[in-house]
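Sending over a structure as structure tokens; questions will come in a sec.
With one protein chain withheld, the remaining protein chains of the complex are depicted in position.
Letters A, B and C mark the chains as written, and numbering starts fresh at 1 in each.
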Amino acid sequence: MPELTYREAVRDALARAMRQDDDVFIMGEDIAEMGGSMGVTAGMLDEFGPERVRNTPISEMALAGAAIGAAVQGMRPVAEIMYEDFLTLAAEQIVNQAAKHRYMSGGQVTVPVVFRTQGGAGWSPGAQHAQQLEAWFVHIPGLKVVFASTPEDVRGLLWSAIYDDNPVVFFEHRTLYPIKGDVPQEIEAIPIGKARVHREGEDVTVIATGRLVHESLQAAEEAERDGISVEVVDPRTLQPLDEETLVSSVKKTNRAVVAHEAVTRMGFGAEVASVLQYQAFDWLDAPIERVGAKFSPLPFAPVMEAFVVPHAEDVLAAVKRTVGKA
Amino acid sequence: MPELTYREAVRDALARAMRQDDDVFIMGEDIAEMGGSMGVTAGMLDEFGPERVRNTPISEMALAGAAIGAAVQGMRPVAEIMYEDFLTLAAEQIVNQAAKHRYMSGGQVTVPVVFRTQGGAGWSPGAQHAQQLEAWFVHIPGLKVVFASTPEDVRGLLWSAIYDDNPVVFFEHRTLYPIKGDVPQEIEAIPIGKARVHREGEDVTVIATGRLVHESLQAAEEAERDGISVEVVDPRTLQPLDEETLVSSVKKTNRAVVAHEAVTRMGFGAEVASVLQYQAFDWLDAPIERVGAKFSPLPFAPVMEAFVVPHAEDVLAAVKRTVGKA
Amino acid sequence: MAKVEQRASLPKSDLHDVLREMLLIRRFEEKVEERFRAGELPGFLHVAIGQEACAVGVCRALEDGDVIASTHRAHGHTLAKGTHPNELMAELYGKQEGCSHGYGGSMHLYDVERGNLGANAVVGGGLPQITGAALAFKLRGEPRVALAFFGDGATNIGTFHEALNLAQLWRVPAVFVLEDNKWAESTPESQHSPIRDLSERAKAFGMKTLKADGQDVETVYKTARKALDQARRGDGPVFVHLETIRFTGHYIGDPQVYRDRDEVRKLRQERDPIELLRGKLEVSDEDYAALDAEVSEIVEASVEFAKAGTDPAPEDALKNIYA
Partner (left out) sequence: MAKVEQRASLPKSDLHDVLREMLLIRRFEEKVEERFRAGELPGFLHVAIGQEACAVGVCRALEDGDVIASTHRAHGHTLAKGTHPNELMAELYGKQEGCSHGYGGSMHLYDVERGNLGANAVVGGGLPQITGAALAFKLRGEPRVALAFFGDGATNIGTFHEALNLAQLWRVPAVFVLEDNKWAESTPESQHSPIRDLSERAKAFGMKTLKADGQDVETVYKTARKALDQARRGDGPVFVHLETIRFTGHYIGDPQVYRDRDEVRKLRQERDPIELLRGKLEVSDEDYAALDAEVSEIVEASVEFAKAGTDPAPEDALKNIYA
């Protein structure tokens, strides 16, 4: 099993798909010579040339729209939106166009496009460069939404996203790019719609996404020292959501914490908590805890930034509250 | 007490503010001669002239941004986004700019702008002209979000929104424009952040917004015939949210239904349900029900459209489920 | 609505066909107005009465394999691109037999088999996708062109500028057709654009522009042909600026309080694209009446077809969301 960083894993999925399939190409701002602002596509220009590794002008709307248009013609474009914050500029095309073409046409149109994007706090980028907006897209029927947290997952899920016949909004987290992990020699598609149980436990289920998966695993270890057994589940795909895995875990542990970096209010955790309280009502021994960013834009100063976004200790505190050990 | 339609009530708030205050002006597509696509601003051009009733080109981004820029200079613009679906085109300015200027400047900037918009199904506009996107804006710290359901509320809340020193996204519902209701002779500000209890009841609390307030009131009457006493509460402002009123109602009734026209998944009801299960956990006798649109873009054909969005009967069914009479 | 052979201008025989097609669109639109007023049609409807020459002239110039994106004012484009009136009318009635199977409606007419990628209810929404479709053709070396229709109002939205910039930068085989009817809903061009010649907006990207009288279907055809030829040859996208006239309100039911009625009446008398072609072809009153009867019958039949169509089942709403 080779070891790849999360960054390399993304690149590997892109490159393999492009090698095997002429219909796949990538486009985005500064993805060519520069390899993208996060270095994800570094080197790909050399292998695939400028027609298939397309630098675009700064025009998120048109680049998203052009990807959609090419997808409708049977290509499988992967468009990169440099920061999630700029999804706000492409939202019209993603939400009103990509998500709805198939439906509005009564099934005539297929839109196999992927919108890759990334964000995340932890490096003081300020309020316009690190929002976590995945919840917006979960609200839009017609889209699939993926948020992977490990090299293996990000590779296998991106592969699935590229070959999915639907528009997929694919979230990466900036602070995860350097993390390493084993991946299978041959690429394996990871099905969209399957959660991953990272750690089994008996007392509390923590459902976490993105960076918070790692924070939650750390919190779980710390909790164990206090005699609390924590199960950590990463839904990986937020839409469709593997409700079954989440609910059955909670039915086992009777307690749940939902954790993400996005603002708690109206964040993805709200949806998960709502599903759980509904489907596992009689099994719940404590209120479902939500861990997310405090209700604030992201501040610049590191001490304030660290205060706003959640960390392992916040997950741990929530875990303890659910078992009454706070 | 004069009687006004919801449409007239909106117009009345705008006109009164413009009469008393030179800083208030309105802008938007076709709001002048045409009076807006919903006739809300009809006649205002005559009274206030084209400088203060400004037709704009079709450029949602710039019109939102220009309103923000004027607001920072101390004006109180009310910008109309013709359909909520087009908020996707102005999202960058509303979310990254209006919501964050004050914060990013460390308190130097004030942005007293209102973005009025409307949407809603029930007349077969198709998938790009009736989305309900209020949940997106509830997720964004720095914004206030209002969704009024009656003539009195819409007038008093718009008044408050205009005089609020923060950016407010103000949702109206297309099918409510013709409904009539009494309003006070003199305009009274309705505080942003206060829910309204429309109907008291003992067995179930229905928390509803927009059109669903009316559907819920109807459902409540029908439930009463079956001996179920329903309390109907309209949060009216989604951000800030009057958690206290909602929670104390549910602590009294021990059951809750949350109802809105937006897609259920990741809709505003998810946030309300999450808050309720957390704060009223020990009081809940049944899972919190969510009533919203099914997970689908809005179809054109009336029979399908009616199937997708919720009606009184859906609220009633949810109410009955909570009391075990389904 | 048979496809003509490829040539730079239309022979007279084809022009008769063109007249018939324009008249069909006119009668179709009038019928739509009538049925809407009768309360039979749900939704939000925009007819293109007065703009028939744009739709027909441009679509005639397309080749098989070319694709179009349309707008909220889409009936004419849809018919001109080959969708049968029955399927279009059925869509407006929300029937399964409709060209979007009842999911789309007037503002979302699709007919992918015939190269109609869809009408778009978001102004400017289709443009970047046309750039993208053209990119796909270019990447695959296919001799196809992607063409977008849009109005003067659409030239104000950022999407328009971004899409044109990208198309020109990448020199993709796209054609951008501006149907300049001088109004965006109730807003006259003088209130939405600081310049009087909207072609300037394409020139700002270095795009080749062609201008034509949108009421003269022959000119429209020739201009579109030229544009399509250049794009197909690989010489980059072309902007086609058609000056045209909206004879009716923005939407059906629009009281048009903002517009001078006499002026509209005059324009209708002098600049009706159908009358202009009829005059040019010297069609006798008798022949014209016969033609009119023929197309009117087709339109009437489309209403019958639509009304006899199948309503979707409510639960069908949950189909076609994902592939």
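The rule we apply is simple: a residue touches a chain if its C-beta (ideal position, glycine included) is under 8 Å from a C-beta of that chain, and two chains touch if they have at least 3 such contacts.
This structure is a prediction, so every number in the text was calculated from the model and none was measured.
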- Task: Sort by label and list the shown chains the missing chain touches.
- Result: A, B, C
- Item | Among B:T41, B:T56, B:S274 or B:S296, the residue in touch with the chain that has been omitted | B:T56
- Task: Have a look at A:I187, A:A286 or A:A306 and name the one touching the chain we're not showing.
- Result: A:A306
- Note on the structure: Of B:Q93, B:Q118, B:T209 or B:Q277, the residue touching the omitted chain is B:Q93
- Among C:K95, C:K182 or C:R201, residue touching the chain not depicted: C:R201
- Note on the structure: Out of B:V40, B:V53 or B:A67, the sole contact with the unshown chain comes from B:A67
- Message: Just checking the interface: what residues of subunit C touch the absent partner chain?
- Response: 156-162, 165, 168-169, 191-195, 200-201, 203-207
- Could you list which residues of subunit B touch the chain missing from the display? 25, 51-52, 54, 56-57, 59, 61-75, 77, 92-93, 96-97, 101-112, 141-142, 144, 165-166
- Task: Spell out the interface residues on subunit A facing the chain that's missing from view.
- Result: 29-30, 32-34, 37, 55-62, 85-86, 89, 123-129, 294-297, 299-308
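Here is the rule we use: only the chains that are shown with their structure count from here on.
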- Chain separated most widely from subunit A, comparing mean CA positions: C
- subunit A to subunit C: how many Å between their CA centres? 40
- When centres are defined as mean Cα positions, the distance from subunit B to subunit C in whole Å is 36
- Where subunit A and subunit B are represented by their mean Cα positions, the distance between them in whole Å: 30
- Hunt down the residues of subunit A that sit against at least two other chains at once, touch-wise. 92, 96, 103-104, 141-142
- subunit C touches at least 2 other chains through residues 100, 102-104, 108, 120, 122, 125, 158-159, 321
